[in-house]
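Reviewing the structure listed below.
Of the protein chains in this complex, all but one are displayed in their positions.
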Amino acid sequence: MNATALAVLVYPLLSFLLLGLVWPLRQNGRLAGWISTLAAVASFLGSLRLLWKVLEGEGVGSATIPWLVADGKVIAELGIHVDGISASMLVVVTLVAACVQAYSLGYLADEPKADLGRYFTWHSLFIVAMGGLVLAPNLLQLFLAWELVGLCSYLLIGFYWRKPSAGRAAVKAFWVTKFADMGLLLGLIVLYATTGSFEWSTPVPAAWAVVVPALLFVGVMGKSAQVPLHIWLPDAMEGPTPVSALLHAATMVAAGVFLIVRAYPLFEAAPPLLLAMTWIGAVTALVAAVTAVVQDDIKKVLAYSTCSQLGFMIAALGSGQLMGGYFHLTTHAFFKALLFLGAGAAIHATHSNSIHQMGGLWRSTRFSAVLFIVGAAALAGIPGLAGFFSKDLILEELLHAGQYGPLAMLLLSAGLTAFYMTRVVAIAFFGPASEGAAHAHESPPSMLLPMTVLMVPAVLAGLAGPLFAGLWNQPYHFALTPVGGLATLAALSGIGLGVLRYGTRSWASPLPEGPRRFILSAPIDSFWLAAWQRGLQPVARGIGWVDRYVVDGLMNAVGWLFLLAGEKVRALQTGRAQDYVLGVLMGVLAVVAYGLVGAA
Amino acid sequence: MNLPLLSIIVFAPLVAALVLVFVPSSARSTTRIVAVASAIVSLIGSLIVAVGFQPGGGYQFREKYPIIESIGINLELGVDGWGVSLLLLTSIIMFAGSFATWTLKERDKEFYILLLALVCGVYGVFVSLDLFVFFLFYEIAVLPMYLLIGVWGSTKKVAEAGPFRFLFRILDIGGKEYAAMKLTLMLLAGSAFILAGILAMYDAAGLRSFSIEALEAASYPRGMQMWAFPALWLGFGTLAGVFPFHTWSPDGHASAPTAVSMLHAGVLMKLGAFGVMRVGMVMLPEGAQAWAVVVGIVAVINVVWGAMAAMRQTDLKYIIAYSSVSHMGVVMLGAATLTIEGWNGAIYQMFAHGLMTALFFALVGLIYERAHDREIGNMGGFAKAMPAIAVFFTIAGLSSLGMPGLAGFVAELMVFLGAWKGPMAWWALAGIFGAWVTAVYVLRASRAIFWGQGPPERYTDLSDPKGPEWVALVVLTACLILFGLVPGLILVDIDQTTTQYLQLALDAARSGGAR
Partner (left out) sequence: MNELLANGPGLGAWLSLAGLLFCIGTYGLLTRKNLVAVLCSLELMANAVNINLVAFSRFHGDELGQVFALFSIALTVAEVAVGLAIIILVYRQRQGIEIHELTDLRG
């Protein structure tokens, strides 16, 4: 058993158990926060050590214990599987988690103590679950952890449980992802039925080779918010901003991408699916980017941007290149977490989510504004920053795979990304001075420090390309190719457009009114809502009614028929003794007659 | 040391019930102590049996006392891997249940006497190795329910509608007496089918013995199996809530007092499913194979129908009661697959659902007692006043919808694995869909009760559990988590027995009944 890898899980697990079971500790919110944060930091140091060891070629491999049996044989195992992918992913997860938890200490300082204690308990559970997902030795454990991170997401989105909208968002997130998970679970079942195990390395028989990964991909679409199952992610922004940073930007939503990377041997055997993935990814990237352009809520912009970037990753994986997708996952985790934390700082300062309420924040919160702008630049793909390298790699790979349609869509999305980030920065930080910004003050150090820590990888992670290339044993030399140039051009023109439109500090609408209205009306959401309201609910109502009044009614009617029959038969009971005697006599005579006939 | 452990487990409740007869009604704490003491005796006994059970050793802890030897009726006890896990389940739930009704005020002595008699019957069914005694215990378990619901139950007004509207007045639909009567009559009608099936087996085997082992080894003509199996399926199935004979369950569970709902949904419904599998499928394998498709399709209907019906309920108890219908469908689905995974899953689901639904009903009882209301539409924000109950409710709900780490997931996963390999692969799909609908109604209920602003001002008595009530909740929750994380604790025993039975059944079916 790899003790280093285990330690990464044990610290947050201990913290979770401690906070979960020791009531007074949880009630004292701040102490709980410190325990959980320290556990996360310890976990981060542990995963750094693990990565170091793995890079030196030590401790790679898996260790499992039996979990389920059937027919006397072990059919499912749990355990840990350490390799470069899991080690590097663990570093990302724990680093962002540690930063986010430390940040939460400042961001949520005013919340009720009991709520705060619960918040950090769930955070500890999340690290355990996400670690279990990353270290999963087989698809079953990945699924278990997958569901558990979904649970954490549900609980954390519902942090403001008194707010009806938060409750709705939490439940919606759970329902939608669980809906998609039906596909994942069915995929697992078919995988087991066809290969007899939950391993991702066992090839599936040809007849099912497309079905199994396709079913798995349905789950991925839910968790990683691909169109049309992305509808929960924007709503999930009802949760506290640090939660959005950790779960709904950096780590949990990337679990789908991670699953594909892990189970790639299965996906590889299904070329039609890969093609579909490329297109779905590209469509998601474009649709989400367009939607992000018209949002006024800073978190919604970032949420749609997350969808869009996840689309980039899925498209890359679909084109058959793991490295680009995974590279982008990592860099995106850093700069998107930074962006969310920055947005949180702005929200904390102005008590509003609307970018228009933040106008002129630059003057009052200069430090966090700089951090946010760095994150935005990294997302937009400014050369030299993290996002530039990974996005460039994805586009290169798509070109390499000859996917010109998706490539064009992704290039357009890249331009739009730069445009909407510029819009946010221009309005929120340099826009007309607003009421909220007037009273704003800089965030406390407990929030600024984690953001500063995150800024380092957001800037530098792009240089880790060779390291990631090592994971797949493929050469990687960065060189500015025509596609890279095109991407840079798209980014720069997006920024330029943004500056032109919003640099003059006007309140211009990003799009003409008609399309803007249409996008804001959330057509895909409406579709699902209609399916829910006009499909499932009436059916359920009908079944409930039929069960109560027809099925049960039939049972009652049977009972009533017996009552009726009794009414008729009771006439025989006259109550007159002589009638009964007559009956006895008849009976005797009948018996005698039977005896006589029988004898004859 | 050769203690007759099984007898002690089975008859401890009966002894306690007899003792209670002589305890004055005013000695309320003595009543509870006697009941809890017997529950503890049975619990310890079950734990010893579970720990001492050797996987793969066939029936163990055997005892045999003659009753009517001339026609082969003996009090013969013994456990297999299935029995062990269900015995454990029963004792855990009885232990928790005797704490959950601590605050009962009205005729509590009689209540506990009936409850103890009922649980004696339940234990007896799981350990009987004699079909006649099996049936006897089965009836002992079913009958006290009539009084328990009729006397201590609650009444619920039901809107008059539908094609059978005229019956509402006549039958007093919605009343607790109605619920008690419906439950008893439907279950007894089922019992008639069971008796017919059992006697047919006794007769066809021609051994002048009711011993389950002897009857298992006998072979039965195909024609007889073809009608005796469905008779047993419908008979036992009524108690397991098989569609469309499940309608006693929502009314019965909704009317019953807390501990009764816990035991009834938690354990008694399992008697039905256990009977279908143990008596129907293992002993009449040819009939089972021939009817498996029907059993499976009806089970699928159960799963989806129950879940959808639960979705539109607004009464908390009805939601949980319909969820039981749905989850027992999962058990029957696993049984119908006739695969090892499916059968393991079915037994495990009985265990997991027993714990989960007992926890649910305990919580519903607590909420009802504090809110004096069961309409979830009226509630909201209860988490503020009862945070612990909210946590327990969430955990029960998560197990219900199949969250990994809780017992329900293990069971459902195995049932679905079996379902795909079973006679019709699409059963798995329907089962998974049912699990999703479960997520819909459980989270909807949980949000309506605990989340949001509130609680409304007219709820003045809301509070977290007190004293003994904690025991019930903590024990059940701990078991849900324990058996969700470490299923091997009982799954190994279950699997051994399943493997053995299924092998027997399949061999017998293949060789056309001749063993």
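Each chain carries a letter (A and B) given by its place in the written order, and its residues are counted from 1.
The rule is simple: contacts are C-beta pairs under 8 Å (C-beta built on N, C-alpha and C of every residue); 3 or more make two chains touch, one makes a residue touch a chain.
All figures in this text were calculated on a predicted structure; none of them were measured in a lab.
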| item | value |
| --- | --- |
| Neighbouring shown chains of the undisplayed chain, as defined at the top | A |
| Option touching the unshown chain, where A:G57, A:G575 or A:G598 are the choices | A:G575 |
| On chain A, residues whose C-beta touches the chain left out of the figure | 569-578, 581-582, 585 |
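Everything below uses one rule, namely that only the chains that are shown with their structure count from here on.
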| item | value |
| --- | --- |
| Whole-Å gap between the CA centroids of chain A and chain B | 36 |
| Touch list for chain A against partner chain B, complex | 66-72, 75, 114, 143-145, 147-148, 151, 154, 158, 161-164, 167-168, 170-171, 174-175, 178-179, 182, 185-186, 189-190, 192-193, 536-537, 539-541, 543-545, 547-557, 559-560, 563 |
| Chain A contact footprint on chain B (complex, rising order) | 158, 161-165, 167, 170-171, 173, 182, 185-186, 243-245, 247-248, 251, 305, 308-309, 311-313, 340-341, 344, 381, 383-384, 387, 398, 401, 403-405, 409-410, 413-414, 416-417, 419-421, 428-429, 432-433, 435-437, 439-440, 443-444, 447, 450-453, 487-488, 491-492, 495-496, 499 |
